[in-house]
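The structure that follows is given in the form of structure tokens.
All protein chains of the complex are present and in place, except for one that has been dropped.
== subunit A ==
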Amino acid sequence: MTLDPALFLTVDFPAWAVASLSSAVCALLGNFLVLRRQAMMGDAVTHVVLPGIVVGFLIADAHSAVHMTLGALVATVLAVGLIEALRRFGRLEEGAAMGTVFTVMFAFGIVLIEQTGNANSHISPDHALFGNLEATVWVGPTAWGDLLSADMWALLPPEFATLLWVVPLTGGAVLLFYKELKLATFDPLLSRSLGFAPGALGLGFMVFVAIAAVASFEAVGSILVVAMFICPAATARLLTDRLAVQLWLSVAIAVLAATLGYVLAASAPVWAGTPGALSAAGMIAVAAGGLELAAILFAPRYGLLARRRRAAIARAAAGVSS
């Protein structure tokens, strides 16, 4: 079987790259969400950005990445404020406050889509959940040599182009503020007493979570975004006791899941005989879950098997000495 460069560059490469980049950026931020015990916040942000995106779309009256991102950021800051207000004045615990805010805002977004945008936009309730990875095509390059042509890169699908600045921006911010994020996540009290403004840092962090969610959302859908905020970080945590190593590992795991999931989805019709292609975003989320399950079972130190083996050795040792 030979690889057809035109088909690969037009269909598979952009879809795989968009899936990998969005998975990687969500996974990187997800480490801090999981460590702050705020994994649900990733879920919340992924949902609350929807009405923001739609309002941005309506204001711009066109598909403008800038308007949609701004709308999403406003929605995120609003949601963070509302959650905090509900917690304080509504006497709700954080999970309940999040649950209230994000479901209401997401539902509002769906209503907005159905009432206004459905006819002339390609935002649909389906795409909000599962994304539209299959439609991420790069119409232009037909041969390997085309990759060297700047004209071709100008034709990149918009979600790909967006991720090409969001990923380095987010990665750069995490690198730059690594020490401060680590301290604020581990010990917010010390962070504040040393003057490292954990509150402002936390809000800035949520802004990046929102940017990552918006940039990823359209192509891969909210389900994959939520999965990527949580699974790779949780998987990586089982494999290392070093935060820096965990960050790199989670990104590698996210790209691996994206690759595995994409290949599985693309090839499933061939080996499983299913009539249509599987949802690539869905398969990637499944792959991320599968990798996490594998780590839960087989991780060298924290895996179930390793723990059982250690317990057995300890029992044997106790038996010998008694």
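Everything that follows uses one rule, which is that a residue touches a chain if its C-beta (ideal position, glycine included) is under 8 Å from a C-beta of that chain, and two chains touch if they have at least 3 such contacts; residues count from 1.
Keep this in mind: contacts and distances are computed from a predicted model.
> Could you check which of "Manganese/zinc/iron transport system ATP-binding protein", "Acyl carrier protein", "Sarcosine oxidase subunit alpha" or "Citrate lyase subunit beta / citryl-CoA lyase" matches the UniProt name for the chain that's left out?
"Manganese/zinc/iron transport system ATP-binding protein"
> Could you tell which one of A:V111, A:V139, A:L190 or A:L297 touches the chain left off the display?
Hidden-chain contact among the options goes to A:L190.
> Where the complex has a chain not shown, which of A:V11, A:L35 or A:L256 is the residue touching it?
Considering the complete complex, A:L35 is the one touching the chain left out.
> Which subunit A residues would touch the chain omitted from the figure, given the whole complex?
On the subunit A side, contact with the omitted chain comes from 35, 176-180, 182-183, 185-187, 189-190, 192-196, 237, 240-243, 246.
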